[in-house]
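This is the structure I have questions about; it appears just below.
All protein chains of the complex are present and in place, except for one that has been dropped.
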Amino acid sequence: MSELEIELAPHAGEPLKPAKDRRRRTSRTSVFWLGLPLGVITFLVFVLPLTGLLPDGGQDLTATRLPPAFLDGGTWAHPLGTNKLGQDGLTQLVESGRLTIMIGLVGALVAIGPGTLLGLLAGYCRGWVDKTISILIDAQLALPFILIALAIIANRGSSLPVLFLVLALTGWASCARVTRSATLSIRERQFVLGLRAAGASEARIVFRHVLPNLAGTVVALATLQVGTAILVESALSFLGLGVVPPHSSWGSMLAAGQDELSHSWWIAFFPGLAITVLVLLVNLIGDALLTHNDPRKRRR
Amino acid sequence: MTELLTISGLSISARLADCDLRLLDDVDLAVRRGQIVGVVGESGSGKTTLARSVVGLLEKNVRVDGGSISLAGEQVVAPGVDLTAGVRGGQVGMVFQDASRSLNPLMKVRAHLAEVLHRHVPGIDKDEVRRRSVEVLEQMRITDTARVLDSYPHQLSGGLRQRVAIGLAVVTRPSLVIADECTTALDVTTQTKVVELFRTLVDELGIGLLFVTHDLMLASDLCDEIAVMSSGRVVEQGTALHVLESPEQDYTRRLLAAIPAWN
Partner (left out) sequence: MKATTLRRIGARVATLLASLLIALTMAFALGRLSGDPTATILGPMALPEQREALRHQLGLDQPLLVQYFDYLKGVFTGDLGDSLQFYQSNTTMILDRLPFTLQLVAAGMSLAILIGIPLGVLAATREGTWWDRGASTLALLGQSVPVFWLGMMLVVLFAVKLGWLPAGQSGSLKHLILPAVTMALYPMAHIARLTRASMSDALREPFIDSARARGISTTRVVWRHGFKNAMMPILTIIVLQTGVLMSGAVAIEYVYSWPGLGQLALQSIQFRDFPLVQAIVVFAAVIFVLLNLVVDLLHSVVDPRVR
């Protein structure tokens, strides 16, 4: 933590009781221990394909729909089995993981960026700016997101840019709402009033003083948004409206597995499990970060 | 048995993660029928912990190290007793600091009174509930009882709310009432009225009152006996006159010196 942050930490002024301090430390360690498996997964997804350790990912019509190695009829040559074209499940899982994680990260950024900016603007400028943005937020939240997604895709067809557009359109509002109310409360704090009285420029107050105070909350929201983006992507891809061949994500693997469900359940099982584990880890971290940043939740 | 409440040698500590914190240290205190005992101290002196230990409203990590609390001769708190589920209601009434927050905002005054009556008076019927509700409000010197009974807490003034809270504490006719900083949130005029009310209640009903406050002057006006607390210990104890006139402890002297009007 830099000196500036300590000085302007949201709870500056209240003496930190030992118990509170300890709580801070535990939430930091829990973020570390949750981040570790997440880091390992990401590392493996990006590095494993380079090592040549993975089974060959190509089609093999002599070995289609092989069950995973731990079941009867499975072989360790294909630890997680194969699909209807004989492609190795593990290799496909690792390679699709890259796109899935990438979509999660970019999808969160495109939602959080505009969301934060609009929320900041609404909360800080207030007046008609706030009114306009608030009505937009309400309207956005009053429109069921999956249907906006469907409407856009119905028009533009499925592609990565359209997917990101959908993720941005559906994710910005909740972030803007939180940022707005946080900004509203920060701008009334003593130190901001003091800065304004001292003649600091508005832009400087917003970017040097208000934004750093929001940073923790925004990072937590962004983390949770990664999980949301991955889930939305998987649902859209499952319906054939997100990632479509020749690209492949865990969601599109689920779509392929849907037709094989009655006889080769493992084709759909592993990508779904991968999504669940990844999103759960991300959500646990986001939750820990949010608790860490919310003095109310940190009370005990 | 003249003593309603006997606290003898009570020591209580809270278990924190890295240390044990002594909250009360060898506290002795007694309240008799018709007597008002004040417990005075600054925040963190342990006075609220003392009040809450009698009714069993402490946190889960608090335990009794030694000593005991007896109500009308019956021991209710001793080492090993669960302090989160002590004697409540019926026997002891408690009034809290902020009446605007100590009443359930979603329940009418009538429902508050009925709830506690049904709990502590077995087999009470509707008419009897209504009769005793009105009666207790009248005891609280409330005139428009019908309106107050049908009001939600937020529709009443601060003073009225505190009277209702006191009424709620005495409606089951307990022998002992504990008031924890119950005048702090009120303005001075209302405060005086509430204090007068307590005095008449003690005289009329013959209850014992344990009055916890940080205001030494207020306590000296109202109380027969005063115990001054600091860091979990009773540092000075005696009649109000004795404590005020010849404070033996440096701490009491400093508390007195902190009151500008006294100079």
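Per-chain residue numbering starts at 1, and chain names A and B are given in the order in which the chains are listed.
One rule holds in what follows: contacts are C-beta pairs under 8 Å (C-beta built on N, C-alpha and C of every residue); 3 or more make two chains touch, one makes a residue touch a chain.
Bear in mind that the values here come from a model prediction, so they are computed numbers and not experimental data.
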Exercise for the section: Can you pull out the displayed chains that the omitted chain is in contact with? Expected result: A, B
Exercise for the section: Using the touch definition up top, pick the residue from A:Leu109, A:Ile275 or A:Leu289 that touches the left-out chain. Expected result: A:Ile275
Practice task
Using the touch definition up top, pick the residue from A:Ile41, A:Leu54 or A:Leu239 that touches the left-out chain.
Solution key: A:Leu239
Fill in the blank from the handout: Among A:Val40, A:Leu71, A:Ala215 or A:Leu261, contact with the omitted chain is made only by A:Leu261
Completion exercise
Contact with the hidden chain, among A:Leu150, A:Ala200 or A:Val219, goes to A:Leu150
Practice task
Could you list which residues of chain A touch the chain missing from the display?
Solution key: 135-136, 138-139, 142-148, 150-157, 227, 231, 234-235, 238-241, 251, 254, 257-258, 261-262, 265, 268-269, 271-272, 275-276, 279-280, 282-284, 287, 297, 299-300
Fill in the blank from the handout: Residues on chain B facing the left-out chain by the touch rule are 55, 57, 88-90, 93-94, 96-98, 101-107, 115-116, 119-120, 152, 154, 165, 168-169, 172
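Rule of thumb we're sticking to: only the chains that are shown with their structure count from here on.
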Fill in the blank from the handout: Between the Cα centroids of chain A and chain B the separation in whole angstrom comes to 52
